[in-house]
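Sending over a structure as structure tokens; questions will come in a sec.
All protein chains of the complex are present and in place, except for one that has been dropped.
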Amino acid sequence: MSTDTVAKPSAAPKKPGRRKLTWPWILLIVAGALVLFSLVRVVSGADDLTSVGQVSGALQLAIPIGLAGLGGLWSERAGVVNIGLEGMLVLGTWFGAWAGYQWGPWTGVVVGLLGGALGGLLHAIITVTFNVNHIVSGVAINILAVGFTQYLSNFTFAEAEGGSSKQSPRIDPITDITIPGLSDWLETLQQKHWFLVSDLAGILGGLVTDLSLLTVVAILLVPATWWVLWRTAFGLRLRSCGENPVAAESLGVNVYKYKYIAVTISGALAGLGGAFLAIVSTGIYQEGQTGGRGYIGLAAMIFGNWMPGGMAMGAGLFGFTDSLKIRGGAENVHALLLLVAILLVLAAAWQVYKKKYVPAVIAAVFSAGFFLWYALTDQVPSQFVDAAPYITTLLVLALSAQRLRMPKADGLPYRKGQGK
Amino acid sequence: GKSSNDSGSGSDSKAAKAAIAYDIGGRGDQSFNDAAYAGLKKAEDELDVKGAEAEPSAGEGDADKVQRLTSLARAGNNPVIGVGFAYAPAIKKVAEQFPDTTFGIIDDTSVTGKNVANLVFNEEQGSYLAGVAAAKASKSGTVGFIGGVEVPLIKKFEAGYVQGVKDTNPKAKVLTQYLTQPPNFDGFAKPDLGKAAAQGQLDKGADVIYAAAGLAGSGAIEAASKAGKWSIGVDSDQYNQAGLKAYKDSILTSVTKDVSDSVFNLIKSVKDGKPQTGEIRYGLATDGVGLADSNPKYKSMTDLIAAVDKAKKDIVDGKITVKTTP
Amino acid sequence: MMKFDKDKLIIGAAGPVLALVSSFVLTMLVLLATGLDPIEPIQLMIENAGYSDIQVLIINQTGIYYLAALAVAIGFRMNLFNIGVDGQYRLAAMLSAVVGAAVELPGPLHILLIVLVAALTGAFWAGIAGILKTTRGVSEVVSTIMLNAIATSLIAWLILPKNLGVQPQGSNDLTTGEIAESGWFPGIDMGQGNGEIYGFTFVALALGVVYWFVLNRTRFGFDLRATGESESAAQASGVDAKKMILTSMLISGGLAGLSGMPTLLGDTHTYSLSFPVGVGFTAITIALLGRNNPVGILFAALLFAFLDKASSSLDVEGYPKEITQIMQGIIVIAVVVSYELVRRYGTRRQQQKVGEELAAGGAIKTDKEVSA
């Protein structure tokens, strides 16, 4: 009808809130974060905070999440909500391991990717062709993927040597690369524990040490996704299906085709994440090894505002805190208390500057509480350590202004020729 | 009306029958459940017993366990063994209804009864020996412990290990890390977490890592092996596990827990007409727990072996009491 | 009030029938493909469901699923995706068990107190997500996922013997101590060792009626549904969207908290490490399958409970238990796809009717004019 779509000339000039982060700003924020981390490390003596191992561990833990998130991004950019990522991740682990132990890790990677893609394709058929609620389909795929792989294990891994109905035989590892001189040099530098310098060295070192080739591929997929989706005609068409499929259709774009492609790629990426988990992270398929990473990937994508860079940051944050807690959580997470306290002081100062005194006082009180907690204890109970990544994510989300903007037609049903 | 249990009556009582009901994870976990299965298998082979198994489903409650045990008991199985402490409340209910059937429960002594056999292990004692071995093998004076899920059972492993290390080398430092918190049992299933945790401890200078983390332990073994450091396995002799062939040289030893023998023994006792009852404890004294010595490198460390043997003797003799909580 | 409509009846029946038939056929294909007997497992399950003790298990599980699914459904009716039902359920069961074990009151009061604590705890935990959403705009999908994990840690800490938990002598389990018998919800004993039907199952069913009544017969329910159907229209109609989000999140959490009660009050009487988990996730599927409708959810819960319990002995007969899960997945897909197909057919019919009746009112005149 003439009223619904016509009359919405929304906000003319850009809202200040939507101001884009420019490179100088990003660099400044990164630098500030680094200084803060360095400071906390020096004060608390938790040298693992920015060590090579910590960063490289974070990377390992972040990649399956990031790949799932990337998968979610592809799908949702084309307008299909994909809560089936977890299931596609499971398919990736199973198929990756199944092919991997028999025909080598790279075959495993490819087959894992295809397994995930299969899940994606199923999701596409259900949501695009049958126009079923995307969440229902995703949930069903999660159930199906788990049931299907566990069922098949009884006929495959259970009969293989070194495997069982819950676990695959070991898969040959994928080559690791370490940049010889640089990596050692950075590691030495990091171990000097100098303010800032060592931290930088640790972070860079973590990014160039013991890198599996698949890790490199996975990292490259983030900018590649950005490039494809935002710099190519294909990507433009795909995104238009998530923003306004009817408009896309009216310009001759075959919306079904792009949705199918996007959701299948989405599954393939999650499948790759699964393959990474089975082949690189652990070297075997293990029932239940995805452990909800698909959902975390989805959360990372929302966290990152449906953008590859933001998603990567979300996955990175998660991987980082996860790695912190798992590598000697009691001490590391204890140091985080200090970080939180400092951040809260800064927040309080900012609120004072903005003349919002009530939030300022609240922030200050909490800050004092964290300082006390930090000062009066040596360790954080292991149970709370375990919650660190989740609490951090919640805190970051709650403290940062929420300017989320999902693709406009995300999750909405679409049928060809029925646009108004 | 009719009960599912009525169907299979104990009619063909000629062949002895025995049953085990698995813990979450079920057969194929290459750990606890598989060890129990091995005991049943052995009984099938050696005692001509017909074995039955039943797996739990995810997220089930006590009522389901009661139903499972009841139907296994009604079917004429004797003994019926619940693998894992989760079966305790169910066995308490069922054992009263079937006074003629022997019920076994592994890792629990809280339920008692004339027809209940509590199969328990002194994991802390085995872990103590592991601690002695670790302290002896360590050059850096820092060793690591990785627990899969922070539950009392695994804390027993930690307690014994830490005590063993400290008694051997009071200056040694033990790094402890748990992978997940209950009821999130991912910590037994995610090898990548085990790997990351081990990596963290290695980076902090640990050169022997003991992982009591089920399958996640394989990640720790992998990490230690890649770093050229020692690892200590758990439950079964992991040196001989096919899946860990690539890293076996770095598996110093494993703390074994003879679940399979305990199952076999119980079945045998029932078959022999002298059913075990009450607490059946498997400790160092009975070799129900112990250290494996398959790794030739381990066997060549005479100093270490001497220390372990002495500790073992002291524990058996009661000169050392090993704590069960850290 | 409702006219009897044959079309409607046929269309209404077509969906489930189509779904059941296609899912059974697909399951059989999977079994065949892996070289197993395609009929026997299904036969076994149906046979199993004929036994009283299994029936009791099915009914009890239905009650649990029903409550949890209602919790999910009330969120869905408002377009809120509460993935956190599982965490709310666990935390509520734990804390109410602690309170229940700590006090001793006359029967009904004791039970009431436990139930109240459970509902409030669940509501509190869901309320965090609600507040984060209304004040900070944090997506409830993300926050409830995080809160699930945080609940796990919190419970793990609280249940330590040095805090609120107990480690019974000789046990490797951690519990919250046994609730005194005055706090047990009486059930119906089915005799002959068939177990008893939890009394709280009937509370669950009653809550289903309340759910229906509140949603369909109260102003509040109307506002809630309106918000779910069109937030903008609801807001223009006078609904305070933020308040609505928070309220429904609280109710959802409260129901989630109650879903631990059948087990706690009827069976375990304590919260332990082996308390059932994952109920909240299954509930999402059930709510979706039951289309957020109290009767639909009841059938969906029954179906899932049947699949869960009737399959319990499949492994003893040599069939992998995972068949059930495959069946569940296939059924969900088959149900929604066939509902969609039937719906499309139905809408076409409805439009046709609208068109015909409009044409009947205007066609004659038009034709005359055109010919004139």
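Every chain is named by a letter (A, B and C) in the order it is written, and numbering of its residues begins at 1.
What we mean here is this: a residue touches a chain if its C-beta (ideal position, glycine included) is under 8 Å from a C-beta of that chain, and two chains touch if they have at least 3 such contacts.
To be clear about the criterion, contacts and distances are computed from a predicted model.
Student: Not counting the visible chains, the remaining one has a UniProt entry; which protein name from "Cysteine desulfurase IscS", "Dihydroorotate dehydrogenase electron transfer subunit", "Phosphoribosylformylglycinamidine synthase subunit PurQ" or "Sugar ABC transporter ATP-binding protein" does it give?
Tutor: Answer from the record: the omitted chain is "Sugar ABC transporter ATP-binding protein".
Student: Would you mind listing the shown chains in contact with the chain that isn't displayed?
Tutor: If we consider the entire complex, the absent chain touches A, C.
Student: Sort through C:223, C:308 or C:322 and give me the one touching the missing partner chain.
Tutor: C:223
Student: Check each of A:219, A:253 or A:362 against the chain that is not shown and name the one that touches it.
Tutor: A:253
Student: If the hidden chain were put back, which residues of chain C would touch it?
Tutor: Looking at chain C, the ones touching the missing chain are residues 1, 137, 216-223, 225-226, 229-233, 235-240, 348, 350-359, 361-362, 366, 369-370.
Student: By the contact criterion defined above, which parts of chain A meet the unshown chain? Give residue numbers in ascending order.
Tutor: The missing chain touches chain A at positions 1-17, 231-233, 236-237, 239-240, 243-244, 246-254, 403, 405, 407-408, 417, 419-420.
The definition used in the following text is that only the chains that are shown with their structure count from here on.
Student: Please categorise the chain-chain contact pattern as a line, ring, star, complete graph or other.
Tutor: complete
Student: Please work out the Cα centroid separation of chain A and chain B, and write it as a whole number of Å.
Tutor: A distance of 36 Å separates the two centres.
Student: Considering chain A alone, which of its residues make contact with at least two other chains?
Tutor: In chain A, the residues touching two or more other chains are 383, 386.
Student: Quick check on chain B: which residues sit in contact with 2+ other chains?
Tutor: Answer for chain B, listing residues that touch two or more other chains: 150, 181, 184.
Student: If we count contacts the way the header does, which residues on chain C are in touch with chain B in the complex?
Tutor: Checking each residue of chain C against chain B gives 48, 50-57, 60, 90, 149, 152-153, 155-157, 167-174, 192-195, 263, 267-268, 273-279, 282, 308-309, 311-313, 315-316, 321, 324.
Student: Quick one: in the complex, what on chain B touches chain A?
Tutor: Interface residues on the chain B side: 25-30, 34, 150, 175, 177-181, 184, 186, 189-193, 195-197, 199-204, 215, 218-219, 222, 241-246.
Student: Touching chain B in the complex: which residues of chain A?
Tutor: Counting only chain A, the residues touching chain B are 48, 51-54, 57, 60-61, 153, 158, 161-167, 169-170, 277, 281-284, 286-289, 291, 322-323, 326-329, 382-383, 386.
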